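Step one of this worksheet: look at the structure below.
All protein chains but one are shown in place.
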Amino acid sequence: MDLSYGPEYDTFRSEVQTFLAANASAAPRGEGLRSPKMLSWQKRLIEHGYAARTIPKAYGGYGAAPDILQSRIIAEEFARAQISQGMGGQGISMLVPTLLEVGTEAQKEQFIRPTLLGEMLWCQGYSEPGAGSDLASLRTSAVLDGDEWVVNGQKIWTSTAHLADWIFCLVRTEPNAPKHKGISFLLFRMDTPGIEIRPLVDMTGNANFNEVFFTDVRVPKDQVVGRRGDGWLVANAILGHERDSLGNPDATLARFNALAELMKIETLNGQRLIDHPVYRDRLMTLQGRMMALRYNDLRVLSARLNQADASLARMITKLEGTELRHALEGLAIDIMGEFGLAYGDNPLKRDHGSWQYQYMYFLGLIIGGGTSQIQKNIISERGLGMPKEPKLDRAG
Amino acid sequence: MDLSYGPEYDTFRSEVQTFLAANASAAPRGEGLRSPKMLSWQKRLIEHGYAARTIPKAYGGYGAAPDILQSRIIAEEFARAQISQGMGGQGISMLVPTLLEVGTEAQKEQFIRPTLLGEMLWCQGYSEPGAGSDLASLRTSAVLDGDEWVVNGQKIWTSTAHLADWIFCLVRTEPNAPKHKGISFLLFRMDTPGIEIRPLVDMTGNANFNEVFFTDVRVPKDQVVGRRGDGWLVANAILGHERDSLGNPDATLARFNALAELMKIETLNGQRLIDHPVYRDRLMTLQGRMMALRYNDLRVLSARLNQADASLARMITKLEGTELRHALEGLAIDIMGEFGLAYGDNPLKRDHGSWQYQYMYFLGLIIGGGTSQIQKNIISERGLGMPKEPKLDRAG
Amino acid sequence: MEFGLSREQTLLTDSVARFLSKEAPLDRVRRFATEGDDRDIWAGLAELGVPALLVPESAGGVGLGCLDAALIAEQLGYRATPSPFLGTGVALPLAARWGGRIGDELLAAVAAGERRVGVALANAVGRRADATLSSAGGRLDGIVHFAMDAGADDYLVATDTGALYLVAADAPGLSIKAFDTIDRSRRTAELHFAGVTGSLVGDDPALVARLLDALRVMLAADTLGAAQQMLDQSVAYAKQREQFNRPIATFQAVKHMCADMAAALEPCRAMIWYAGHALDHMPDEAHLVACHTKAHVAEVGKAVAKTSTEVHGGMGFTDLVGLHYWFKRVGYNRQMLGTPEMMRLEAARAQGLAA
Partner (left out) sequence: MEFGLSREQTLLTDSVARFLSKEAPLDRVRRFATEGDDRDIWAGLAELGVPALLVPESAGGVGLGCLDAALIAEQLGYRATPSPFLGTGVALPLAARWGGRIGDELLAAVAAGERRVGVALANAVGRRADATLSSAGGRLDGIVHFAMDAGADDYLVATDTGALYLVAADAPGLSIKAFDTIDRSRRTAELHFAGVTGSLVGDDPALVARLLDALRVMLAADTLGAAQQMLDQSVAYAKQREQFNRPIATFQAVKHMCADMAAALEPCRAMIWYAGHALDHMPDEAHLVACHTKAHVAEVGKAVAKTSTEVHGGMGFTDLVGLHYWFKRVGYNRQMLGTPEMMRLEAARAQGLAA
């Protein structure tokens, strides 16, 4: 066990801190994705290697060798300084790695640099109303008509559809092939005629997602990534890449601390709620779970560094992390009694109503990105080596 | 809503109380099943209609019309007076109703009266090591050889095998029939050559059950109840009869009260454990669950009286009742700290070590008589109308 | 012995259920969420006798009992119905029945559905933040956060010490700030009192305590209805939704989630019946049962709300199916008038197990 990062990383951390101190004023604070300040900040981050760090220089990245600890130090220091780490989004996190892996040279040239610079925003078109857990049953079709694909169908859970310039989209191009083999990975512009975007209001009251409808949307033939019919493999190639943990332990720690503070401030009949033994016991129970998950996360990080096996430890983080967050937000509501109900424009809200908002949002995350049931199937089959359910008579 | 039993039942209750007051000295207290005191008590109970109440006089019963409230009053008053309600056991509770329903006249004549009188003790041979949740897959075979069945195989969970005179047993008589159709319901003496009984020690340290092995056990041909091959139907005919609830709410209440007393007596650093807010909150949580189940039980009783529908309410009592008891016993262990571990001959045991014993025993009951998984299948399919799992390719 | 509903109770419940299903479906609830108007619904319920249910016959009411009211509350929860039932249909007539000074004229107007009464008892449950309400010489000063059934003509309010007053909404010195909670099927407001003249309904804290018990049972009954709705929708959705070439209702995980909900929820029905009955007929038990009912049904409701949303997958998270109206209704019922931890402590006190 060695929980220090070592001297060479201490030096690197100093460099990051120096950069942040010198450049803080240039960082956007609440400015939008398209704002000049955000775009120039993104450019500066890439120049210094704090964004697009491992993307080759030839495509507009910084060109550094992958180093997990450096990435983590960057994330830690930016978070500590509360300074934007530049643009995120599915274009940078998902499409760019995909293109690097299976794109043609022309596609890499065309798409990666503007995506990294924030000049080209993307949304993702995977899920459909009828294809959620069973994503491979998707039905949005693309039929070749001369030099163009004609796309018809509907996508859902498209989070930045209203902002995006382009979409990367799974479509069925071979209707007679087995369900995993008839899918292609298609790129097209969101201003193409025939695309309708409807905001999808969710239980929080916000429209965090959209529905996107395609009616005879015409897409140039060469905008397929990978081979026609290989879309399932293309999409899964990046699902294997590192994704942000949905149960981010640092965010959970911040919420835990905020809850402990809240319990010191709020009172019931003059008694601070932290002094209410039953609420305090619930808080401590969650702290214990949280610590176990934090150390589990350290273990996963370390295993990636040292090529050790921690696959089961990694497999459970989404399931456990989202459940813990949901429970933590729920405790905050409970301790507040009636005040826990304040929402919307209610001036009695505590912490901007974030407890109720996150309580619902994390229920969404428990479901999204693979429901708990799908997670448990994966844990039992891949983690514990248990058999799959037997195939059914009529299964396709 | 009318929670009183009504005046005619008040009269009946007085009669029971009068009987108990007058006869208390004749009741066995700890004497064994075969003791003269138990046998004469059983006889007296039947004569007064407090045992075998609804069994026809012709077969040795009291011959009263079924009346659920009378039965409940008898149970309540005997329990209150802590006086034995006579002999229980699977012969009286399961075999006698079965014989009344599908037995031949000769079988009724031969078996019912001595069973009621406690002169003929029975055990049940249903489960097998390979046939638990899937009971119909049982493999103990009975092959006709002349005028006799030759039985080979093994039964398990046979609770009074070492005491019983006879067994009622499910055996496979038609090996080539579909699995539910090849079973027969067979009666035979436990002193027949070829029967070996092995006590089955369980996690409590006791042998509450047995394994029974059959090697060429020869049984007269006419000792089948119902038709040959109809054993599954015969066995299920009585499974539909009222059974004692495994999550007996009166017993749960008694345990709850005992736990509350324990928490008033035991201390930690001089503080009574009932004054420990977190333990008290757990106790209150269980009391709330318990009350809900008690009222649910009242509803089920009332529905039987008034032919109202409460099938879902009834379906969940085993699942919820056993889980509640297990949790209640577990809380008692928790509050006692190290003292909760005392067992066996340890003089530090509280309440005769019953908390640890019941904690384990009720885990056994959660599993026994249909695991929680089977219970949930039943609730979802019969209670909520959800479909069965699709048949598998190779399912028989 | 009959532990169950009478024919009359079944008929009443069915008539309310039919009305709500026809006249107050989810779309109507959605309209309330933006417009805040439930007058047509309350008028319809008044025709069925709902506001008159607990009003004595002598004052033009039906003179039924708390169990009947709980059955109505369950139906309102089942449809997430906006209505001033808790204050108008329950709190006011019970205050009168249990010895509070309420004029027959007001009772008659309430019974006819012509006048609405909100209810603001939070300060008698437990003071939070700057909540405080005191009376001196019949004049009220202070704040009650979270009055229920806001938008009423009058409010029943409890002081910190458990005295009960009736105050007209337009009384000088009273300011009413309507505000948002998560539950947009209800109207909630903050009441500020600056020397407001109220009419004393009763100064024995036992009256407020008894009203609180009744309202807690009603909130629990509302949760029972809401959770039953969520379970019903889960079963229906699971039967119709296909993934991996089969209805998800055939997956054992989904079936067991539904079974878990049913197993926890079904005993709550008997508990509500018993608690409603006890309020009228079993004074020794009523308080303990009400506390446990409020706490237990809230816990079950919370679990059902989460599980049901999960059974619906992403759809459960959206506004499209509107399942969240019930999720939030259950949340509201849990937080108001005593959280589960507070209720369990109160239950312990009622048995001498806590100071």
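Going in written order, the chains are labelled A, B and C, and every chain counts its residues from 1.
We take it that a residue touches a chain if its C-beta (ideal position, glycine included) is under 8 Å from a C-beta of that chain, and two chains touch if they have at least 3 such contacts.
Since the structure is predicted, the reported quantities are computational estimates derived from the model, not experimental observations.
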| item | value |
| --- | --- |
| Touch criterion as defined above, residue of B:E47, B:E119, B:D147 or B:D334 at the omitted chain | B:D334 |
| Options A:L20, A:V96, A:L200 or A:A313, residue touching the unrepresented chain | A:A313 |
| Options A:L33, A:L69 or A:L163, residue touching the unrepresented chain | A:L69 |
| Interface residues of subunit B (partner: the chain not displayed) | 127, 130, 132-134, 137, 156-157, 200-203, 266-270, 276, 278-279, 326, 330, 333-348, 356, 360, 363-364, 366-368, 371-373, 376, 392, 394-396 |
| Subunit A, residues in touch with the chain not shown (by the definition above) | 1-6, 9, 69, 260, 274-275, 277, 280-281, 283-285, 287-289, 291-293, 295-296, 298-299, 301-303, 305-306, 308, 310, 312-313, 316, 319-320, 373, 375-377, 379-381, 383-390 |
| Positions on subunit C where the hidden chain makes contact | 251-253, 256 |
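Methods note: only the chains that are shown with their structure count from here on.
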| item | value |
| --- | --- |
| Mean-CA-position distance for subunit C and subunit B (Å) | 41 |
| Separation of subunit A from subunit B, taking each centre as the mean of its C-alpha atoms, in whole Å | 54 |
| Sequence positions of subunit B contacting 2 or more other chains | 277, 281, 390 |
| Shared-contact residues (touching 2 or more other chains) in subunit C | 246, 341, 344-345 |
